[in-house]
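All protein chains but one are shown at their positions in the complex.
Right after this comes chain A.
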Amino acid sequence: MSRHFTRRGVLKSGAVAGAGLALPTYLRAQESGFTNAPTGDTVILGFNVPQTGAYADEGADELRAFQLAVEHLNGEGDGGMLQTFSEQNLDGTGILGKRVDYVTGDTQTKSDVARASAQSMIQKDGAIMISGGSSSGPAIAVQALCQEAGVIFMAGLTHSNDTTGKDKKANGFRHFFNAYMSGAALPPILAEQYGTDRRAYHLTADYTWGWTQEESIKAATEALGWETANTVLTPVGAGDFSSYITPVLQSGADVLILNHYGGDMVNSLTQAVQFGLRDRQVNGKNFEIVVPLYSELMAAGAGEAIKGIYGSMNWNWQLQDAGTQAFTRSFGEKYGFPPSNAAHTCYVQTLLYADAVTRAGSFNPCAVVEALEGRTGGSGSLEGIDSASNEGFLFDGMGNGPTLYRAADHQCFKDVLVVRGAENPTTPYDNLEIVEVTPVEQVWYEPDHPQFAGGDLGECNPGA
């Protein structure tokens, strides 16, 4: 290898490089006015879910739902909820005549990695919408990224108040319910079952979601007349909760509330039951355990321990409406078991996005935001709620009854399920039974509620 730089060589390569750089350069986004405008006959969606780590099970189920939604949008399979959706704009020919293609990524349940993965979907694969997330941290981080990059974010499973509270963004939308709604739906049932004279002890996962949930549940139960004996923060992923459960026995509390999720909840609940908490009598009452946020996958993990334990859910496959049945049927036929509520929210979000693009007649994120806010048709408000903020995009037939995408904060409002661990499940999949469908009026809140205050949607961002 020659190490000499001849004058001729330098001039030559300099000229070539200069010519290359002088070729017309252009900003890709300027052609269409928004980031990643689909040019060919396909449109690319990015599904960013945890495939490794603590929430990998939820992520895998979300991915199944996304794949099913794409099939249905492209006119394959039996169409699922396309037939039951109140908006009949989707006809199985993709979105706006473009075939739906998708890319997937692994968030590892870490905000950083989730952002890197979403960034590569946007910059490299040209994704026009990002969906997914199985935990609030990554969801909020990716939502902020999508806002900056100018693409739409359709949140998957994220239950923290902050996603549509203090961290809400104009380009981000959440269909899943939140901690406040759990706190509003669950306590009346608890009061009915366990009485209004109770002392509660909270064990709370020590991060944003855990705190917002503890705050919501505590406020709601105290309003019923319950006392709060103590609230204790536990590190995330602790594995062994025995040292946290022993003090519960001495505290004089007669209800234990576990603000845990995923593997933490499986461990803490199982250990609490093994310590014999549920066989105890305190203050002349049976000791009870409550898990405010339930999921099928967690219930399966906890096994016997969940029998008779109350919690709340966004959706359950055992509901009897046409949308739920259609979705459960096509999911079951494809994968051989019923979908979880994480899968449901991801499936619905994908269809809602496709529908919004169709109604808007454009992939431009700002047009999509308008459509999802109900400003280009489909606008409405929920019955029985007298509020100025009760307006947005109203739809039905997606398994939750009439649902409002509220324009003010991009949060969906719909009925919330209160469920209980089944005493005698007949199959591995009906381990939860629906106790009550809490009507949406009861879980309604104003956008400026103290638990949600401090955020600002800002303006929609279409990218460059």
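Assume a contact is a pair of C-beta atoms (placed from the backbone, for glycine too) under 8 Å apart; a residue touches a chain by one contact, two chains touch by 3 or more; residues count from 1.
Note that contacts and distances are computed from a predicted model.
Peer 1: Leaving aside the chains on screen, match the unshown one to its UniProt name from "Succinate dehydrogenase", "Universal stress protein family protein", "Amino acid/amide ABC transporter membrane protein 2, HAAT family" or "Thiol reductant ABC exporter subunit CydC".
Peer 2: The record for the missing subunit names the protein "Amino acid/amide ABC transporter membrane protein 2, HAAT family".
Peer 1: Quick one: which of A:96, A:233, A:385 or A:422 touches the chain that's been left out?
Peer 2: Selected residue, touching the omitted chain: A:233.
Peer 1: Among A:361, A:428 or A:458, which residue is in touch with the absent chain?
Peer 2: The single option touching the absent chain is A:458.
Peer 1: Which of these, A:68, A:140, A:217 or A:326, touches the one chain of the complex that we don't see?
Peer 2: The missing chain is touched by A:140.
Peer 1: Among A:52, A:88 or A:442, exactly one should touch the missing chain; which is it?
Peer 2: A:52
Peer 1: In the full complex, which bits of chain A touch the chain not displayed? Write them out.
Peer 2: On the side of chain A, residues 3, 20, 23, 25-28, 51-52, 56, 67, 102-106, 110-113, 115-117, 119-121, 123-125, 136-137, 140-141, 144-145, 147-148, 162, 167, 206-209, 233, 235-236, 456, 458-459, 461 touch the unshown chain.
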